[in-house]
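The structure appears below as structure tokens.
Note that this complex is displayed minus one protein chain, with the remaining chains in position.
Chain IDs A and B follow the sequence of writing; residue 1 opens each chain.
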Amino acid sequence: MLHFTKRRIFFLLGLITTLFLAAFYVLPLGVILQKAFEGFRAFLLVDGLLKKIGSPLVFTVYQAGLSVLLTVVVGLPTAYAFSHFDFKGKNFFRTAVTLPFILPTVVVAAAFNSLLGSNGWLNLLLMRVFHVETSPLQIMNTLIVILLAHVFYNTSVFVRVVGAAWAQLETEQEQAASVLGANAWQRFYWITLPLLKKSIVSALLMVFLFDFTSFGVILLLGGPAYNTLEVEIYLQTTQLLNLPLAGVLSVVQLLVTFLISWSLLRDTHTGVVTFLPDVKNERIKKPATGQQKILLALLLIFLFLFFVLPEISLFFRSVVMVDTAGTAKFTADFYYELFQNTRASLLYVSPFRALKNSLSYALVTMVLAGILGVMAAYGLLNSKRVKLLRALLILPLGTSSVTLGLGFLLTFTGVSLFQRTPQILIPIAHTLVALPVVINTLYPAFSAIPENLRDAAGNLGAAPLQILSKIDLPLVRRSILVSALYAFILSLGEFGATSFLTRPEYPTMPVVIYRYLNLPGVLNYGQAIAMACILLAVCALSMLFMERLLLKDKKS
Amino acid sequence: MRKKIVISIIVAALSSMFVLSACKGASATDMEQRTLTVLTHDSFAISETVIAQFEQENNVEVNFVLSGDTGSALNKIILTKDAPLGDVFYGVDNTFLSRALEEEIFESYNSPLLSEVPEQFRLDDQNRALPVDYGDICINYDKSYFATRNLTIPQSLDDLLKPEYKGLLVVENPAVSSPGLAFMLATIAHFGEDGYLDYWRALKENGVVVVNDWSAAYYTNFSASSGKGPQPMAVSYATSPAAEVIYAAEALEEAPTASIIGEDTCFRQIEFVGILQNTPNRDLAEKFVDFMLDVSFQEDIPLNMFMLPVNRNAQLPEEFVNYIQIPDAPAALPYEQISASRESWIEDWQEVVLK
Partner (left out) sequence: MKETCLSIRAVSKDYEGVPLLRKIDLDLHEQETLCLLGPSGSGKSTLLRIIAGLERADEGNILWYGMDISDVAVEKRNFGLMFQDYALFPHMNVAENVAFGPRMRGWKAEAVQERVEQTLRIVRMEKFRDRQVVDLSGGEKQRVALARTVAPNPDLLMLDEPLGALDKALRDELGQVLHEILRELKIPTVYVTHDQEEAFTVGDRVAVLNFGKILQLGTPEEIYSSPASLWVAGFLGFSNQVPARVIQRNPLQVSTSMGNFFVEHDSRERFAERDDVILVIRPEAIRSAPKMNGQNLLSGLIRDSQFRGDGYRLTLQMENDLIFHFHDTMRRDRGDRISFEIPPSAILCYPAHETEDHDRKAQ
């Protein structure tokens, strides 16, 4: 009879996730790389090879590093505010900071353009204030806009991961430190930061990898002058069919991802932080002193300008029309047209259907990534080579979605199951991207549960599975929900892999938006923006709904 | 506890909706009805009534698979040619034609309807790739911008180098974008392989803005679109002005934009369809190709894909007649030459323009 010891169960759980990854990540990757290296010999003789690899590599790391730094600058105060203060509109701001994550780059480009473009509000304002003719701010198609867009996307990950850890941090050590004479900065530097290190590193790693494989932002917002590994892979694969070079670049991408993950993860694993997830939420209070109130207000103003304004300007774009005389009028035409199939086109997709598709994929991804992620976290708890495994598990995040998409195409289109229901591949692809995020959020939480709690339960007669459900899961419920939420959001906004795998009958909202944006005409542009606003609204509502329902006992 | 039940129900409901809609495709298929899979690029569009007619007449269900932009779609098909993803591929254009033919992905088919197609479009004498539609990539300009500043509209490629047009043109990166590539090819056709780089150097001196794809150029940089960008000239399609009228938010009497159709300022793109090798549905594929060359489909093309029909009997819609400018002698290059040199041309171009 099979004896279900705790170790065996953990091992089995981890195994299931491993099998999933083997089938849907390693296999397609292997297929595409094999194809890539078929012509490898001849390829090696190409001159300037090193430069072709080195140049995009250097720039990729450079812009990702800068983006990460800026994200910390914006993210740390925001995480602090969210984990320490209770204020009106907190949910609103939290949602606003997270929403950018789901916006397809084309939409972000439109939003940024309306705000920061040559004819955007900011420039118009500056021109009026300084009485200048030409727009003073020319930031589109520069490195700055790339960095801004990255911060726009990244901040939410950082704030949620670090904010959650911070809110859960015991306050006693900080109090002890203050009694011992440490002022606020000293406490922050000597006590808080080291205790938060694990989650900060975790968040930064994810953010770095997102920026490292960033595609739409570089391509659309940055422009032709900027070449990253991902863009280069895209060019070589889809435009030039130079698979050997694309293969090499993909491998380089993977190696760098692995090295960086390995080195960051191994540092934080040594020692420390066995804290009990603090369920008392003792940190969160209303801002007390005048200084606190002012600083909080300043931060909220900044958050509003940076995160809410683009979305507002987007919304205005969707309901405002400028006629030939130059006057602006309110109109509901764009939304109206969205629901019409005026051309009776076969390929018309109503927003409802696109929405349904997006939501369905997102839900399936959420459940799949959630379950597999929990299993993987358990498997990790059981294993000895945690650092290595974690670094490996992050790899899908650092893999080009072009490479993966093509690999999927080559591997699975022959399989009959996927021929009949090809859209299953989409949530699978989304899960691959979401899984590293989920595991990275869950594992620190799981590993923080003191082992003796489980032992005590086992001593009292609980079977391993009972321990899992009655001890572990309630304690890490918050982390599970946060990571499930992220899987959901990631899926809603995913575009790269989806565009490879999608069928016209089951497009997601980002795909539909992209289609409208590739046609000229005010109505088409308007419909694209209107659809983007619908996507935003749906996402915001789902997030608020899920948070309220599932995290109801938390004030944060 | 109740809340958990509620959530589980909602999740289950939505997931089953998803699964059910997935299964719908597999259910209730007429035993005799066959399926034809047509691979296309992402810009493909067609009216329901037109395709329904074909489906009914031939008792077939047609599945369209949109596979990315032209280059991506072609490359995917080349990669999977041993186990083809479909029966027919529509969307390869003259810039990619050579590669498609070299890779031998198509079977030859001498459609009877080819007789209705003018000679200039029938680039493949073996009829492996049959022409379906064509379009000109031209520089669109913002009429009101030029009018309010009393600026003359440039008439030639050389005009674009004049100082009064400094910084007023946005083009796309030929490495990534099909219209971008077309415009670069136009300059090569005009100045030759040895001269085009000098032209681009000068153009760069004159402040030409380069972006990566068409939507960025048109909607971020072009001043006549909703994006209200800084540049009043953008490389786009000759049919875009018509689209601006058709898709305007209010009724327009005049198109807000027009194309520059001077010598070699436009490049002609022709799109082809071909029957994929080893298709088990050769007969249906032939019928579909005929259908694509026939008048009803051809007349459906302009308002759906904003390209022009090759069939000389097909009539253009009114807006096309009124608002687009068709160049007399658009630039063109032999397709074999394009295929052979494209990569090196792009690389050299990048060296000059982007560095």
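The definition used in the following text is that contacts are C-beta pairs under 8 Å (C-beta built on N, C-alpha and C of every residue); 3 or more make two chains touch, one makes a residue touch a chain.
Computed from a prediction, not measured in an experiment: that's the story for all the values here.
Asker: List the shown chains that the missing chain touches in the full complex.
Answerer: Those shown chains that the absent chain touches are A.
Asker: Sort through A:177, A:284, A:371 or A:453 and give me the one touching the missing partner chain.
Answerer: A:177
Asker: Among the options A:186, A:263, A:350 or A:466, which residue touches the chain absent from this view?
Answerer: A:186
Asker: I'm checking contacts with the chain that's been left out. Which of A:13, A:165 or A:195 qualifies?
Answerer: A:195
Asker: Using the touch rule from the top, list residues of subunit A that touch the missing partner.
Answerer: Within subunit A, the residues that touch the unshown chain are 170, 172-173, 175-183, 186, 190-191, 194-195, 197, 271-275.
Criterion: only the chains that are shown with their structure count from here on.
Asker: Sort out for me which residues of subunit B touch subunit A in the complex.
Answerer: Checking each residue of subunit B against subunit A gives 3, 6-7, 11, 14-15, 17-18, 21-23, 25-26, 42-49, 51, 64-66, 68-69, 71-72, 75-76, 78-80, 83, 85, 99, 173, 175-176, 209-216, 218-220, 223, 225-230, 236-237, 240, 243-244, 246-250, 252, 256, 303-304, 306, 343, 350, 354.
Asker: Which bits of subunit A are touching subunit B when the two form their complex?
Answerer: Per the stated touch rule, the residues are 35, 106, 109-110, 113, 117-119, 135, 140-141, 219-220, 222-225, 235, 237-241, 317, 321, 323-324, 331, 333-334, 341, 343-347, 356-357, 359-361, 363-364, 367, 406, 409-410, 413-414, 420-421, 423-424, 499-500, 502-506, 515, 517-526, 549-550, 552.
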